[in-house]
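Of the protein chains in this complex, all but one are displayed in their positions.
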Amino acid sequence: MIRPIGGVTLAALAAGLVMALGVAPREVTQGNVQRIMYLHVPSVWVAYLAFAVVLVGSIAYLGRRSEAADRVAHASAEVGVLFTGLTIATGSIWGKPTWGTWWTWDARLTSVSILFVMYLGYLLLRGMIEDRERGARYAAVVGIVAAFNIPLVHFSVYWWRTLHQPPSLMKPGPGTMPEVIVAALLVNFAAFSLLYVYFVARRVRLLRREAEAVG
Amino acid sequence: MADNWGFVLAAYGLAAVVLLSYLRFLARGERTQTHRARSRVSEPLAPTSGHPRSKPASRPPLQ
Partner (left out) sequence: MLTFARRTFIVVWKDLLVERRSKETLNALFFFALLLLFVFQFAVGPDRERLAGTLPGLLWLAFILSGLLGLGRTFVVERENDCWEALLLAPGDKSAIYIGKLAGNLLLMLVVEAILVVLFGFFFNLDLGAVLPALAVVIGLGTVAFAAVGTLFAAMTAQVRARELLFPVLLLPVQAPVLLATVKATEAVLLGEPLGSVAHWLKLLAAADVVYVAVGVLTFDFVLEG
């Protein structure tokens, strides 16, 4: 099951790459640097998807004590942190030529950074508890708190940035983007989503084997 | 200024490195699990007694 998903994922990623670097046109104001968007935006999307799954898995675990739900939550948090890190890194690399600085406290980068450290803490907690059952229980609680915190993070950071500051340059309005760019973005969305599923599936399988090995 | 391909390639390169590293992490973990499973099968599960072992032909073949 996992291998065919991997195959499709690879194909989708290749297609996405071609679209992003070749088919999509050179952007008018920012130049070719804007192509990083085809990495950055899908990464953010996958990160949020991953953390939503963590929430569902955490609630499912506390409600039904399903080990499978716990494994999915764990795997999803790992992949989520991965893509969050990628979002921050690509955002930073995009920012340097665009704004002249590696780091800026704009709304998206700030929010994503907070998410990054929140879920990194989740993984740290899991790593530091030897008892598997307690680790799963505590991680589930943290996963729930973190998820409910996300809207609070968004609002607070957005107000923090925009109330006395001009809004970020980087927001391409969906209505104003040419079709080719939207198409390229969608292909990459699909590719990254498939990659998420592939990673999580494989990680869950590994977690299950590790659990079975310990007995 | 307008054609910062270096940055684009850096970003894509970084993404590739990160994702491939995770793939490697998964592969390594799976290899470890397979090794463990294999070594468990080849070892006898219970400690043998002091009795002499039976002849090879009479034993069931290894799965």
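Each chain gets a letter, A and B, in the order it is written, and its residues are counted from 1.
As a working rule, a contact is a pair of C-beta atoms (placed from the backbone, for glycine too) under 8 Å apart; a residue touches a chain by one contact, two chains touch by 3 or more.
Quantities reported herein were computed from a predicted structural model and do not represent experimental measurements.
In the full complex, the chain left out of view touches A. Listed residues A:Val54, A:Ile114 or A:Val187: the one in touch with the omitted chain is A:Ile114. Residue-wise, the contact with the chain that is not shown comes from A:Ala146, picked out of A:Ala146, A:Ala184 or A:Val197. Checked against the full complex, the candidates A:Val28, A:Met128 or A:Val214 give a single residue touching the omitted chain, namely A:Met128. Residues 62, 114, 117-118, 121, 124-125, 128-129, 133-134, 137-138, 140-142, 144-146, 148-149, 152-153, 155-157, 159-160 are the ones on subunit A that touch the missing chain.
One rule holds in what follows: only the chains that are shown with their structure count from here on.
Our note on geometry: subunit A versus subunit B, Cα centroid distance of 27 Å, whole angstroms.
Across the interface of their complex, subunit B is touched by residues 17, 21, 30-33, 35-36, 39-40, 43, 79, 82, 85-86, 89-90, 93-94, 96-97, 195, 199, 202-203, 205-206, 209-210, 213 of subunit A.
Across the complex, subunit B meets subunit A through its residues 1-5, 7-8, 10-12, 14-15, 18-19, 22, 26, 29-30, 33, 36-37.
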